[in-house]
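Note that one protein chain of the assembly has been removed; the remaining protein chains are unaltered in position.
Should a chain be cited, it is by its letter among A and B, assigned in written order, with residues numbered from 1 in that chain.
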Amino acid sequence: MAKTVMVVDDSISLRQVVSIALRGAGYAVVEACDGSDALKKLGSQRVNLVISDVNMPNMDGISFVKALKQDPQHRFTPVIMLTTEAEAAKKAEGQAAGAKAWVVKPFQPAQMLDAVKKLIAA
Amino acid sequence: MNAGQRTVAMGDSLTIYAVAELRNKLLQELATCRDLVLDMDAVAEVDAAGLQLLVALKHQALFDGCELSLVNHSAELRQALELFGLNSFFGDPQLIPAKE
Partner (left out) sequence: MYANDELDSLLKVLLQECIELHQQLESGLLQLEQNPGDQEAVNSIFRAVHTIKGSAGLFDFAAIVTFTHVVESVLADVRDQKQAPDSDLIGLLLAACDVIGVMIDRLIAGRGSLSEEEQRNAATIEIWLQHRLQDTREPAAPAVAATAQAEAEVLPGRAGSGKVWHISLRFGADTFRSGFDPLSILGYVATLGKLVNVTSLTEQIEPLAQLDPESCSWGLELDLDSDASREQIVGAFEFVRDDCKVTILPPSCQLQQYVEFIRSMPNQELRLGEILVASGVLSQVELDEALHTQSGDAEIADARKPLGEIVREHAHVDGSVIDAALVKQNQAKVARQRESSHVKVQSEKLDALIDLVGELVIASAGANVVATQHGAAQMIEAASRISELVENIRDSALHLRMVEIGETFNRFNRVVRDVSKELGKDIELQIGGAETELDKTFVEKIGDPLTHLVRNAIDHGIEPAEARLAAGKPAKGMVRLNACHDGPHIVIEISDDGAGLKTERILAKAVEKGLVAANANLSQREIHQLIFEPGFSTADQVTSLSGRGVGMDVVKSSIEALRGAIEIDSRQGEGTTFRIYLPLTLAIIDGFLISLANSFFVIPLDTVVECVEFPAQQFDSGYLKLRGEVLPLLDLRSMFDIPGSRARRSSVVVVRTVTTKVGVIVDALHGEQQTVIKPLGRLFGGLRGISGSTILGTGEVALILDVAALVADQTRRSREGEAA
């Protein structure tokens, strides 16, 4: 059974790049454009991993992770944060919120996949 | 009190999301029998939290002087046990798979 990864980012192109890489590696992908969209799409449907951007309209990545970690349906789901080097404070905030893994932008598809594989087997 | 063997079919999820509930359920089962058999056929999802639960169950069974055996290991479970080097931990006839 293919594992499912949710990709949350407001940049369509980035979402697409990540999704293409993930599908290529055999994962199923659900896309969301920001935190609230992600929560809505998740509902009670559990995914194996969430990859989320930090800066997004409506609900940013940090608030999203906080909400996710408080939801009994999703609180153990691993989260990879997409950070930039300039966001050291955000990274710490994200970690405190419960996103323990991160990939620094810009990243190569292989880097992304490597991080995913460290969290969930294909 | 039923002192005989009791077979419990495990659900599909043996993961962190299920362990809290499973713990209570299995504790109850253990308290009501002397020989607990878990049918692992349906286990489709397993993680380290699930395996930890099984190890803890085994410890509890030893503590309580109760028999515990796992049968009909699903492929997923066998894979996980093998990866963790726990093939022989439960002393089960898991080398004979329920089905392939």
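The rule we apply is simple: a residue touches a chain if its C-beta (ideal position, glycine included) is under 8 Å from a C-beta of that chain, and two chains touch if they have at least 3 such contacts.
Bear in mind the structure is a predicted one, so any value in this text is a computation, not a measurement.
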What chains on display are touched by the one that is not shown? A, B
Please pick, from A:A28, A:M59 or A:A101, the residue that touches the omitted chain in the full complex. A:A101
Which is it among B:G4, B:G65 or B:G85 that touches the chain not included here? B:G85
Kindly note down the residues of chain B that lie in touch with the hidden chain. 16, 19-20, 22-23, 26-27, 30, 46-49, 51-53, 55-57, 59-60, 62-63, 80, 83-86, 89
Against the hidden chain, chain A presents residues 17, 20-21, 24-26, 75-79, 85-86, 98, 100-102, 106, 108-110, 113-115, 117-121
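Simple rule for what comes next: only the chains that are shown with their structure count from here on.
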Between chain A and chain B, what is the separation of their C-alpha centroids in Å? 32
Which residues of chain B touch chain A in their complex? 15-17, 44
If we count contacts the way the header does, which residues on chain A are in touch with chain B in the complex? 1, 46, 73, 76
